[in-house]
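Before anything else, here's the structure in question.
A single protein chain has been removed from this complex, and every other one stays in its place.
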């Protein structure tokens, strides 16, 4: 139960990883007190590790019209629809912390339509779920509905891009049987 | 019909793009004779552009146990399932060229089960489609089926990662109404 | 946020409820320290309240070949598939307590195929999910698979009956927008 | 073909059943001329028998803003969606009798959208089907649509509760391969 | 309620129909005592009428390795899956008559897996349903399963062709809101 993923995708020991990857992993350990398993599993593929986190940071860490908590709401809602063990547990923890709300992650993971969110956030998640599940049918009417709640084009891109990025991440984590660290379950409760 | 995507997501003119992005775009133009629209649309977001193509190249350009044609088969099969206009047309062209086969892309896009592929490629696409559509149910039996066709762990990772990456790419392209360049329709026929 | 359900289905004050219902509610409050909202909402319909809890207790409280924790696993897995806010949160808490495991409820709610359960419990949940989602296709092969894990006919009935009962309960709770009490979120973590 | 369900779930002979259950069974035999198989199969589990019929009667026999025929329409429509052999045949017979209409049950079972029902009944069945198939998405707009047809809150609860109760009943009957009595096929035609 | 379909698709009066169509309609009236509504509705389009019944007769009336009752089983099972009011009611009647069994049509319409049919007929309907619902995935393994029950290549073609033909017929009838004649409901019971 302590392994992040099946042995066949285990990376080398941390001191044998490429310098930049080892540095990033040590930095996150320093900040969080533990190394989230996604870092260790993706280190199996250094180039993919670098691209993955560059993409992640471009969407999740920059300034945006969406708060960081709202961005995590998108992650939790779409990851739950995709039944992604790692992403729901790990990003559920981050959402609790960023929203300073111990209940919101569980509410959104089970049924975001019943969660204690604003109508604006509901529209945001309706759109994110459409991108996650029926992107082929997304059209101008979806953008119009978002604009009615004050979202601009950059916000709309952000919502779609986060839903799309975790559409990739959820599939990778499910394929690799990536396990959340034990620490995530209780964080922010 | 000549615009790659809705105007609201148009990037600045090419000479006002960041140096590294302009260089990459000019290189692809030099090599292909045109700039695939995905480059222009993603240039709207330079950091995402960089991460996207770094990820793409890590999966699609490196040496691998899968041929480049096989990797494009995965892209076409899963992008068709996701009804992605850009990816099916553009990567269908690349598949025709890499497989030196003018029919294979259309066959795989319509119904990969009826395409002229080897049993090994069929197993590869069955797995890729499961990652694309039901990743939550992927398990060890899927890997065992692939190993029976000679795929190793790195190959299995590649198949899953390509299906996952285009799971993201298809959603982005559908959201942004990204259009394939006219050139792609006829290439390799 | 403190109301168990929309006002239009609020029952009368507790001291105006029928004697037997008031007694049951006070007993559960005595035992748990709070009154789970399902009691208050169903008290809106006293006859349905009585039948519901009689059925619930017949399945969940009696001696059985399934442990109480296993029965709660069935509730959490099928309620998550049905996206039932109340049932996943409330029975997730009960599962954590009965299994003395703070992680198991979240694991089963997100993707029971990735949860830390025994192969026997996996077979149990596979069957429960089939009853919940495709009962029309249940057949003798399903029972044979369960018998191979040591389940007897009474156990098989119990699994099916619990999945069916919460098939009803999930629909009622979703219809009535039944909210879990705040206490449930943290219990057993 | 004359057995109500697989032998492994057969109850004891009728004279060895608990007093209250035997009494109820004899009463229904007296009234109907035969014992519907659901009574015999559920007698395998006396406590569940008692709760099941108490619940059933609370929903189907009491006074309500819905006629008894309308309540049976809900049963037939949702049981057909759930492909429940016993419930469609048995409640189809009851619907024919209560509606004094030999065609209505078959019409509703095949495609309720094409049945000879009033617009009010159509709205009732649209809602019942949503509870049966997509309860997670039920919201206030559904209630508003029903109110526009004159349904009050108690009626709305009744529709949802009947759809939910037969959501349980259909799953039990499909699991137990419960067979309708031969008598039901021709009743009311 | 006595009209076979919406007025806008009503054909001219019977004595103004083309000679061959009038003759066919009078012949069926002579034989059955009434004119099934499908004849009247399709007469709106004489060329389609001729092709439809020529196709129908080629599949349903000729000698075949399938009995006429078995062919009607295919019609009823697939038409129920397609929720076709006309086809289930009208062909249900024909099935009752051809199988000399008043219950079989209702059983197959509700859930063919629970119907009183032979294992060979079950295999036949499993295949017919796959053609009706997932023809894109039909492969050699399906034919092998049928051969194991003694079906030859011509039988397999017949099963598939009947499922396909009623795939068309069900869609036409649902589109045109084609209603079964009152006579069909009670025939053969």
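Here the chain labels run A, B, C, D and E in written order, and each chain numbers its own residues starting at 1.
In this section, a residue touches a chain if its C-beta (ideal position, glycine included) is under 8 Å from a C-beta of that chain, and two chains touch if they have at least 3 such contacts.
All of these numbers come straight from a predicted model, not from anything done at the bench.
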| item | value |
| --- | --- |
| Visible chains that the absent chain touches, using the contact criterion stated earlier | A, B, D, E |
| Touch with the omitted chain, as defined above, among E:82, E:111 or E:181 | E:82 |
| Selected from D:37, D:82 or D:111 as touching the chain missing from the view | D:111 |
| Interface with the undisplayed chain - residues on chain B | 1, 80, 83-85, 88-89, 92, 102-103, 106-107, 109-111, 114-116, 174, 177, 179, 182, 185-186, 189 |
| Where the missing chain touches chain A, by residue | 136-137, 139 |
| Touch residues of chain E, complete complex, unshown partner | 8-9, 44-45, 47-48, 50-52, 54-55, 57-59, 62, 82-84, 131-132, 135-136, 138, 153, 157, 160-161, 163-165, 167-172, 174-176 |
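Note that only the chains that are shown with their structure count from here on.
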| item | value |
| --- | --- |
| Shortest path length from chain A to chain D (each step joins two touching chains) | 1 |
| Touching both chain C and chain D (chains) | A, E |
| Type of chain A:chain C copy interface by residue overlap (half), same or different | same |
| Centre distance in Å when chain A and chain C are each reduced to the mean of their C-alpha atoms | 29 |
| Interchain centroid distance [CA atoms averaged], chain B/chain D, Å | 51 |
| Rounded Å distance, chain A centre to chain B centre (Cα mean) | 23 |
| Sequence positions of chain A contacting 2 or more other chains | 83-84, 111, 174 |
| Chain-chain contacts as defined at top | A-B, A-C, A-D, B-C, B-E, C-D, C-E, D-E |
